[in-house]
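Missing here is one protein chain; the remaining ones are kept as they sit in the complex.
Chain naming follows the written order as A, B and C, and within any one chain the residues start at number 1.
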Amino acid sequence: MPLLAASLCRLMPMFRRILIANRGEIALRVIRTAQEMGIETVAVFSDADRNAQHVRRASHAVHLGGNKPSESYLDIGKIMDACKKSGADAVHPGYGFLSENEDFAIACKDAGVEFLGPPPNAILSMGDKVEARKIADKAGVPLVPGLQEDISESRLAAAAKQIGYPVMLKAAAGGGGKGIRIVRDEKGLTEAFQLASAEARSAFGDDRIYLEKFVTRPRHVEIQVMADKHGNVVFYGERECSVQRRHQKLIEESPCAVLTPELRAQMGKAACDLARTVGYVGAGTVEFLWSEGKFYFLEMNTRLQVEHPVTEMRFGVDLVREQIRVGAGLKLEPVAEPRGHSIEVRINAEDPQTFFPSLGRISRLNVPGGPGVRLDSAMYRGLEVTPYYDSMLGKLIVHAADRPQAIARMERALRELRIVGVATSASVALRTIRSPEFLSGDYDTGILERIAKGPSPERVELAMLAAAAARFLGAERAGAEVAASSAAHAASAPRWALLGRAERLRRPIR
Amino acid sequence: MPLLAASLCRLMPMFRRILIANRGEIALRVIRTAQEMGIETVAVFSDADRNAQHVRRASHAVHLGGNKPSESYLDIGKIMDACKKSGADAVHPGYGFLSENEDFAIACKDAGVEFLGPPPNAILSMGDKVEARKIADKAGVPLVPGLQEDISESRLAAAAKQIGYPVMLKAAAGGGGKGIRIVRDEKGLTEAFQLASAEARSAFGDDRIYLEKFVTRPRHVEIQVMADKHGNVVFYGERECSVQRRHQKLIEESPCAVLTPELRAQMGKAACDLARTVGYVGAGTVEFLWSEGKFYFLEMNTRLQVEHPVTEMRFGVDLVREQIRVGAGLKLEPVAEPRGHSIEVRINAEDPQTFFPSLGRISRLNVPGGPGVRLDSAMYRGLEVTPYYDSMLGKLIVHAADRPQAIARMERALRELRIVGVATSASVALRTIRSPEFLSGDYDTGILERIAKGPSPERVELAMLAAAAARFLGAERAGAEVAASSAAHAASAPRWALLGRAERLRRPIR
Amino acid sequence: MKYYCKFEGQERDYTFVRRDNRLLCTSGDRSYEMDLSLVGDGALFSMLVDGRSYDVLADVQREKVALQMVGERFVVHVEDDRERAAHAAAGHKSSGKRELRAAMPGIVVAIKAAVGDVVEEGQTLVVLEAMKMQNPLGSESAGTITRVLVKTGEAVAGGALLMEME
Partner (left out) sequence: MKYYCKFEGQERDYTFVRRDNRLLCTSGDRSYEMDLSLVGDGALFSMLVDGRSYDVLADVQREKVALQMVGERFVVHVEDDRERAAHAAAGHKSSGKRELRAAMPGIVVAIKAAVGDVVEEGQTLVVLEAMKMQNPLGSESAGTITRVLVKTGEAVAGGALLMEME
């Protein structure tokens, strides 16, 4: 009875209205699924985000005010007010911001609004990385050698010496690569500690740092879990996330090229056991280090992960839909057999050489299409990329029958993607997936340091020819237009100037 | 050994260079897959298409000259010259143009270039719709009552009376809905015959017409087949294509809501039998009429179909890749189990009320993203939609776990799609998929005539408020800018004018 | 400011007032709290109505406002106070002559009537080919052809005058 099912889905949604306590592509991601489920959505927004896609595409929008996260997306009071004002009966926290804040989960509970994430206790115990390591240890999950407690600056040098260099400094409240530093010898230890603490304080409001041994040729492999309120816990395979720079993931793929079925099953079981131990509900990710055929618990992220689409495309599942269903008390749908291979590339607004953030206005945008390509992004032509928020503009995800085909598809999609107005990490990703190391599948978290920084000589030749051609075309155009054109056209040209504009401006007026 | 596989794929492609004897989205579609397979591509182009995406995205491009199809994409001599000039060792014909022209297939064979389609004999016998019916009849496939031979104007009235009204007039050389007319009584018969003949002559260079009984509440259901050079023939389920206007498909989906597994198997077997009978190679589609639980052979299209992505998304297969592999003499890959439901909407440049073609320049384009959405299109900002070619701008395809979810996803994707500069059929498609008739799955080829022509009263209210708000915003902006702004800005405003531009222009200068 | 909107026979007026950083809109006995924000180059705007959000593409050509929103296209006629007063003063003109215009750009492939022919309503007068389709253009009412302005084989622009009749 398709009519009945569709009607029911519209007439009796599990929730009436979901408030999304987030911004950017993840807010849009949640809006898309909610809209498909016939559930209304409430966007919240800072001053800077008045024109953002999540505001324009939600069915409702509530202004929070301010530009700093602390005045808007991190302000629990304002967000709870927005819930009340808009009549939302559920909240999706996205990732970052309040997604792993147990006080927010408690505030939602107290207000009778369903928090689409795990119970506060699970957030609390997994959010404290030191505590999480203790719980994992008790559950029999192997750990990387390190100190399972936060350390002060005075004990730092002694502790690092005891574990042995290189060591990693990590924020106890951390996540998303913030507040992490690798230190190779005692010289840089104090400054790294200070920077990491400051970053941790700024990102999480908690500057506690712990130490871990930095293992050899580590790979970062994580397990996607999902739990319902009836005690069922499942996992949807793994994601390989070793392509990182500054401890921020740049490329993720699934399956991981080096994982045996046995190891996958062991890791999956360990992840599910851990989720059960803490009474988990909803979507979560258990991160492991993989090194020389062994795996070690890193941390559990008690939220939807940025890279969740990699899993969605392989398993044909909508993880946001499952989060909402589970939140409404429904049982988990069975996990389908995975199909093919998927890869995600994060598109960050940053200089491809220096990795510094690149700000500006997106004046032109060409997005890839065709088979097996997905773009999750809140970009639009005219978007101002501001310094207030994360530099990630979106995520490009591909799916194909096997790994070589998926790599070829990603290469094709990255070439189709054109963003003008800010520099992006896309060209670095393109060079990475074309590198012999990535193609072989035998890579580790150091891969980006080994990727060629510049384009190949043939490409440079081509680019010089094209640059000369651009000047030639501009000069010809300027010559042809010099009689007909007024200054009018040039005056309104965007930052990415019309060819020939510079030429015209250089000609004497009159 | 992923590295080896990827390298081999690049170093030893099955073809070195494929020429695409087509334009628009299908040329781009073939380029995408060839690029992913490491095969170079050659675009051919008319004068009007110098800037088209297929020209810019192919690795090579050859100018054919002229604007009319007969001077370019239909000129076998010019295309064979382009093959020679570019060193192409295979040709993909796309759909339309020369894709079902046996002389072209023969010319390729003679030139030692692989034609990525069936052998000339198969094209010839299936291309003549009268001949095709005879072959199908002999193979035991049920036929719609009708005349299996072409008829002249003088015998027309008698033949129609014999079959019984309503009747359909169809081009013997037809395909793609061109040269088809339904006639309900004798009054309109002669004019319909003349129009259909003229259309057939213009589209196929062959004005022969045949007659068929118009069956009750017919559905158009087709089977996708693929055959290799080793005698293997497979089918990838069916596509339901009953949402048509002017006999042009607008919405396609898979699976068909009313097909039983038994009937699907029968139709699949019939389609494969027919393909075997004519020694078929490559991708083909056998079209059936479905009416009251029975199916009747309509015709076989000896090419890749516009709506092939519907099948690709369900079966996780790249049909263009399979065409290329099969053309290179490789064996077919096994057919995977289908997953979920997919729907395609064709985006045509046409007035949504009158269905008349809409020409113009695409000045703004916002394409949908997120999970399960695919856009196959050669649109770009700046594209001039000319009267020389088909009005189809592209195809929007979605995939989801089941039919209601796929419909909801298509609704979401259609709302995200924004095209400014030409009117499109998108709003008609949106109203269609939201209609109770489509939602129920119980529809037939007459569905579009029953779809509400205009928006709902609530939407009209909203639109009037928004229109007033647009004028108000424009007036406010004009007021604010009146001092600061020069005429410069307005002078270069695009056709889709800046708000406030009209306001400013109306103010007295000085 | 007050605006008078017309869409397919329906009429509404809307008055906008900014007060204390708020924008209010009233229409008849209804009133809305509005928040309007231009996006990018200004063809797009975000409209919040009592907290409900709409993403509107608007092409304002004097009194003709073409919109894309909620997945639909609308063309709404909007007058402000001054325009309304001006139109009332000018009154309306109308012509007895009827015209057949090309509904789309295309090539004239057949002319089915000549000057002096008496034609019926709906009778095909011209066949236009565009995008490979043959499109018959019919008479909107019965009458007599007074002028034929095109020839077979001629390419015509959308909206071009093809025939006149009385």
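Annotations
The working rule: a contact is a pair of C-beta atoms (placed from the backbone, for glycine too) under 8 Å apart; a residue touches a chain by one contact, two chains touch by 3 or more.
The structure presented is a predicted model; accordingly, all values stated were derived computationally and were not measured.
Considering the entire complex, the omitted chain makes contact with A, B. Note that of A:K178, A:H220, A:R264 or A:R321, the residue touching the chain absent from this view is A:K178.
Touch with the chain omitted from the figure is made, among B:A61, B:I180, B:C272 or B:M313, by B:A61.
Among the residues A:A203, A:V317, A:V367 or A:L383, only A:A203 touches the chain that is left out of the figure. Of the candidate positions B:G382, B:P436 or B:G479, contact with the hidden chain is made by B:G382. Although one chain is not displayed, chain B still touches it through residues 43, 50-51, 55-63, 85-86, 380-383. In the full complex, the hidden chain is touched by chain A at residues 178, 191, 195, 198-199, 202-203, 246, 351-352, 354, 356-359, 364, 387, 389-391, 411, 414-415, 418, 420, 423, 426-427, 430, 454-455, 459-475, 477, 495-503, 506.
Everything below uses one rule, namely that only the chains that are shown with their structure count from here on.
The most central chain, judged by C-alpha centres against the centre of all protein C-alpha atoms, is B. No other pair of chains shares as many C-beta contacts as B-C. The distance from the centre of chain B to the centre of chain C, with each centre set as the mean of the Cα atoms, comes to 30 Å. Chain A and chain C have CA centres that are 45 Å apart.
Chain B has its Cα centroid 36 Å from the Cα centroid of chain A. In chain B, the positions touching at least two other chains are 364, 411. Shared interface positions of chain C, defined as residues touching 2 or more other chains, are 38, 41, 54.
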